[in-house]
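In this view, the complex is presented without one of its protein chains, the others remaining in place.
Here is subunit A:
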Amino acid sequence: MAAISSLAGSVRERAAGAAFDAGGSAGASSGAHLQTSAISIQNCSLTFGSVRVLNGVSLDVRSGEFMSILGPSGCGKSTLLRLILGLLRPDQGGGITLHVPREEIGIVFQKPVLMPWQTAIQNIELPLNIGPQRAKQSKAERRERAEWTLELVGLADFRNHYPQQLSGGMQQRIAIARALAANPSILLMDEPFGALDEFTREKLNIELLRLWANPDTKLNTVVMVTHSIQESVLMSDRIVMMSPRPANVSDIVQVPLAHPREAEMQELPAFLSTVREIRKQVKAL
């Protein structure tokens, strides 16, 4: 566990460094406070036909933080991630500012979305083989990068397996490895563990936190949509609560737990009281 603590320590520093690189606002380089924003969402509304899904959402994702988004089903959480990725455009008047290059944002969908005709390693390599990424690295470099992330998610033994030959949890890990292969600094995740059993879920939660803290990856900011209050408290620095459709940010909860997080922290009074507080808010929505 000592090793992990030191990794987490370096993450803090790295995050501060990133803030400095980005030429952030005054005071950002103070280190302890991660105030530089990585993504700014300003007054974003979105209407599908006559259905207003998002209603003037404004939100700042800070560089280096682990942010969770909680909200009732159908309120527009996935839609918000699609806006950030540029897959959807906000209505007139809204704007999204990315403070990192667009290529540095990775995505993990609710479903693994793996190509059944490709092996685990080929699936992981996919984002490196398409678009502008392709020209950036040689074939050997791309393969090496994919091998490395495959190992990172602990599936080296399943390199040549097809998705159908992997369990749901393994498939989701491949999807995470695929997102990491493109070396993102920001990772957007849409209920990545939603379809998993409690046991696997908790294991992957901790694994993801470890990857986030791993100084060998460029990854320093995570935005994770989840349905689970426990998961959001266990993992995040801040929890964004969204109201029902037309959705808005109803509150942002700061989690009073230290890093690195462990599964056992779920018994701490601070954890339990935060869960209780959020549950109360969810009821009030």
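Going forward, contacts are C-beta pairs under 8 Å (C-beta built on N, C-alpha and C of every residue); 3 or more make two chains touch, one makes a residue touch a chain; residues count from 1.
The definition used in the following text is that contacts and distances are computed from a predicted model.
J.: Please identify the absent chain by the protein name in its UniProt record; candidates are "SCP2 domain-containing protein", "Proline dehydrogenase", "ABC transporter permease" or "Pyridine nucleotide-disulfide oxidoreductase".
T.: "ABC transporter permease"
J.: Which residue, A:G131, A:G154 or A:P256, contacts the hidden chain when the whole complex is considered?
T.: That would be A:G131, which touches the missing chain.
J.: Which listed residue (A:I96, A:V113, A:L196 or A:V282) would be found touching the missing chain in the intact complex?
T.: Reading the full complex, the residue touching the unseen chain is A:V113.
J.: By the contact definition given up top, give the residues of subunit A that touch the hidden chain.
T.: 82, 85, 87, 103, 107, 109-111, 113, 115-117, 126-127, 129-133, 162, 164, 182
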